[in-house]
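All protein chains but one are shown at their positions in the complex.
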Amino acid sequence: MDFTMPEKTKVILEMTQEFLEKEVYPLEPHFVGKKFRDMWPEIKRCRAMVKKMELWGPQIPKELGGMGLSLVDHALMTEVLGSSPLAHLIFGCQAPDAGNIEILEKYATPEQREEYLVPLANGDIRSCFSMCEPELAGSNPTELATTAIRDGDQWVVNGHKWFSSSADGAKFAIVMAVTDPDAPVYLRASMIIVPTETPGFNLIRNISVMGHAGDDYASHGEIMYQNCRVPAENLLGPQGQGFVIAQERLGPGRIHHCMRWIGICNRSFDMMCKRVTERKVGGGKPLARKQIIQEWIAECRAEIHAARLMVLHAAWKIENEGQHAAREEVSMIKFFVAPIMLKVVDRAIQAHGALGVSDDTILSFFYRQERAARIYDGPDEVHKVVLSRRVLRGYDE
Amino acid sequence: MDFTMPEKTKVILEMTQEFLEKEVYPLEPHFVGKKFRDMWPEIKRCRAMVKKMELWGPQIPKELGGMGLSLVDHALMTEVLGSSPLAHLIFGCQAPDAGNIEILEKYATPEQREEYLVPLANGDIRSCFSMCEPELAGSNPTELATTAIRDGDQWVVNGHKWFSSSADGAKFAIVMAVTDPDAPVYLRASMIIVPTETPGFNLIRNISVMGHAGDDYASHGEIMYQNCRVPAENLLGPQGQGFVIAQERLGPGRIHHCMRWIGICNRSFDMMCKRVTERKVGGGKPLARKQIIQEWIAECRAEIHAARLMVLHAAWKIENEGQHAAREEVSMIKFFVAPIMLKVVDRAIQAHGALGVSDDTILSFFYRQERAARIYDGPDEVHKVVLSRRVLRGYDE
Amino acid sequence: MDFTMPEKTKVILEMTQEFLEKEVYPLEPHFVGKKFRDMWPEIKRCRAMVKKMELWGPQIPKELGGMGLSLVDHALMTEVLGSSPLAHLIFGCQAPDAGNIEILEKYATPEQREEYLVPLANGDIRSCFSMCEPELAGSNPTELATTAIRDGDQWVVNGHKWFSSSADGAKFAIVMAVTDPDAPVYLRASMIIVPTETPGFNLIRNISVMGHAGDDYASHGEIMYQNCRVPAENLLGPQGQGFVIAQERLGPGRIHHCMRWIGICNRSFDMMCKRVTERKVGGGKPLARKQIIQEWIAECRAEIHAARLMVLHAAWKIENEGQHAAREEVSMIKFFVAPIMLKVVDRAIQAHGALGVSDDTILSFFYRQERAARIYDGPDEVHKVVLSRRVLRGYDE
Partner (left out) sequence: MDFTMPEKTKVILEMTQEFLEKEVYPLEPHFVGKKFRDMWPEIKRCRAMVKKMELWGPQIPKELGGMGLSLVDHALMTEVLGSSPLAHLIFGCQAPDAGNIEILEKYATPEQREEYLVPLANGDIRSCFSMCEPELAGSNPTELATTAIRDGDQWVVNGHKWFSSSADGAKFAIVMAVTDPDAPVYLRASMIIVPTETPGFNLIRNISVMGHAGDDYASHGEIMYQNCRVPAENLLGPQGQGFVIAQERLGPGRIHHCMRWIGICNRSFDMMCKRVTERKVGGGKPLARKQIIQEWIAECRAEIHAARLMVLHAAWKIENEGQHAAREEVSMIKFFVAPIMLKVVDRAIQAHGALGVSDDTILSFFYRQERAARIYDGPDEVHKVVLSRRVLRGYDE
């Protein structure tokens, strides 16, 4: 057993943290209060610096211009980036593009690679992933109503999707659609690349979430696919393998989310500690002298530490023993880390008093926006049941 | 002991509930998504109906055109109204006007009565209450920096206030300011009526809270009082009695908030129950068949029931034994009910999945907006410490 | 709504409390540490005093020598008695005899009345209730393996029971046995009176529970009924009505348990308050000055208060609207009150430090012995599911 962090990794993390504090945190008030579209000049400016520092695309393979980090190192990087809602975008590892890059990297044809992967990995275009449907349980990917029917050398896509994040302004969507309705249940769907300018791709609205419809990257699209025709060669990966491909993405994607949450924990915890040492209450003593506050700080510290170790262990296990061996860990971190993150944010808010619910700090944004963490990518409850069944399998006879 | 609800009360509550469902709930999407100012025609239309039904001003004395309900009956009415964020305004018992009416009713001079109380009770004007200051702990009303200095026949007010709710569009503010800096600590401040058009009353901004600055009634003002001069007769109540008057308001105000939260519980609980019976998951069975969901429902039901009994008991005690006798209960309900309310809302959201974090239901609004319940009117932690000290006083010698 | 407690009730409760402090609490060290059987002289001495004070049998009808209190008044009395594990026995309202008296009072034939009810109500004999079976879920009374087969003018009982509390030393058992195996499921069982000296009534052991097998009243028997023959007239109530009768007992029995738990809360809470004001820590200040302790005290106070109101409301509802109308409340109090009781005891122990886990106080006894509260009479989880189904019935169509 060895918990040492390599010197090189430390340097990267420190550079990143420094950059965030100097360049990224100051952009947050704009991010929280105004149109996202207007931020692009700033984001591009930052991205150029990131590329110059050779910190672009931590998870992107080197041949595509990224850093090509290991999963554990990427996890550590994601932790640092997680402290700001803008950082992943600026460093080129934002959802949903990061996942799409991973899929394309593995399955794209040379033409798809040229047209979609290269500019995506370079940050020149954006994409979205179109899976969730409003009428069906998002946690069960086998329940899909959207279809893609082969008509000559085209796929004709029909269906109703929502929570296709960042669809607004995306160049293309990777759409999950049933292509083989009579196949075994896990082999019915395929992934298809649909450029957003295709007729029949109708972005109905950006769904208002927690008070904001948002725009551009910061949005969640509801999309009607209405006789939406794309060339046959837009199939991504083998036909009928949509879920298999999605499944492969699951482990690393989970690590990404969980370490991002740890980053949110760290930032909120740090803000809480600053606040309680600065804020004077009755008698001029700082809040930090109050035992209730001290208890929060101790508990948060311990829980963040536990959550962090658990995610790093899962990343290590995926990397060293494969995703299949790490299925338990991948289920576990989802429902273990998200509530801790929400609790840390909640306590940081409480320690800030009225200031905490205002938008004068980033905490209120975390509180609102990250509530979804316990829902997307499978609600906590589903992961608990899945894990339990796996555990109990060892006891059944 | 007798838990019977009078027949007459039942009728009032049913009429109210029916009206909410027909007229008020349908206004909520506008409320959540758009300018508040544009809603006034609708609100006025509803208020006219409410007055016709003789349901206006549940807590306003009959001679001022209200229903003049007892505290327990008003609590029950507030529970029903609490189910919608618009209802209290439409029924004439919204904070902060309701509290201001209560104070004016007790302390206003005949001239103040005519000029401020009568139109306020009638819903013709709005008001705000200006107490909290950003630099000082809101939970300690004795820490006030705002001053009002007597200069001839005027008061000159200087200070910095925030979270003066509904200041935007209010006709006047009741300002808490130090008038007697050398008096014993609880006798230093007075209440002063400051019309918002007075020079030196500067509404700097509506504070952005949980993503929205809001406007008009739905806002929280930050105000600079800069050499703001009002006539000496704008003093409200005896000089130096500001905290004593505020204290009197505390019990009924607490009942108001807590029963409103129970109303939010009821609505969220009802939405959760509807959702889980309608939503089909794997195999076409409703979510309601899942034991985890059943546990949530049972626990929420029990906790709401407990919270409700506790608040009704506190209201009964204030009414029958006086506020002083009910101090323990008044502290207790604050920190007992707010977390239950937030838990019920949170579980209702979880049961709704992605829909729950969207603004397609009112739940996301409750989640964001009501987080402050654990902060305003004294954070939970302060109330716990206060209650504990009172309890332990019986053991010290 | 009226929460007033009648003057007469107050006097009874005060007399009872005073008696407990003077006569009963001092017996506890013996109770916790030694043979129960040796305590009878003390118990009899106390009982004589109780009878003289006319406080015997709060729930026993006057014609049987008891106080004949209403359910609400009995609940209040039970709360006071609950503070000591010996008090119910001394006041003649201990489980399982209290429940058996209630059943006998309603269903006994004149002969059964004379032979069993009168001496039981008078405290001259003891009894047990033999329902639970080790192989079957105790929470489902319809799963019974024990049979009583009619053979001429006798019932022949065969079966394996456990957790028949106080069987050791009891004069008779009321046994739940299947008499009509082909009837609809809820009409299969009957209650039969089996004197413990009957051949075939074999008390195998007093089950060791939480470290102690105990003896006499303070024990939980495991019983084998082996061709145990009793006269036909030992049937109690109509044949096949065993569950119906048990069901009738449920509401009042639940009130009894829950108020007893509130009594445990009160005593533990009081001990905690005393301890923290007396115990000095670093610097000579009492523990009571620590905010974490203050938070415990405030939370416990509020939760005990909520639990108490809930049980009193349920008692009132059973009494005024009948048990059927109060089914929700009867489910709710079980799973709401038990965890609060265990939490209060746990925190009182923690506040006592090493002393808390020792047997130098009663807390350790409560901690061990009352853990079963979340299991007997239906585990919390079963009650939650039952309540939830009832609630959701209003939403299904």
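A few comments on the model shown:
A, B and C label the chains in the order they appear, each numbered from 1.
Here, a contact is a pair of C-beta atoms (placed from the backbone, for glycine too) under 8 Å apart; a residue touches a chain by one contact, two chains touch by 3 or more.
Please read these numbers as outputs of a predicted model, since none were measured by experiment.
Checked against the full complex, the candidates A:Ala288, A:Leu342, A:Ile362 or A:Ile375 give a single residue touching the omitted chain, namely A:Ala288.
Even with one chain removed from view, chain C keeps its contact list with that chain: residues 32-33, 132, 134, 137-140, 143, 162-163, 207-212, 279-282, 290, 292, 349-350, 353-360, 364-365, 367-368, 371-372, 374-376, 379-381, 384-385. In the full complex, chain A touches the omitted chain through residues 1-5, 72, 273-274, 276-277, 288, 291, 293-295, 297-299, 301-303, 305-307, 309-310, 312-313, 316-317, 320, 328-329, 331-332, 335-336, 381, 383-385, 387-389, 391-392, 394-396. In the full complex, chain B makes contact with the omitted chain through residues 290-292, 295.
Please note the rule applied: only the chains that are shown with their structure count from here on.
Taking each chain's centre as the mean of its CA atoms, C is the chain most distant from chain B. With each centre defined as the average position of its C-alpha atoms, the distance from chain B to chain C rounds to 43 Å. Chain centres here are Cα averages; for chain A and chain B they lie 38 Å apart. Among all residues of chain C, those that touch two or more other chains are 291, 295.
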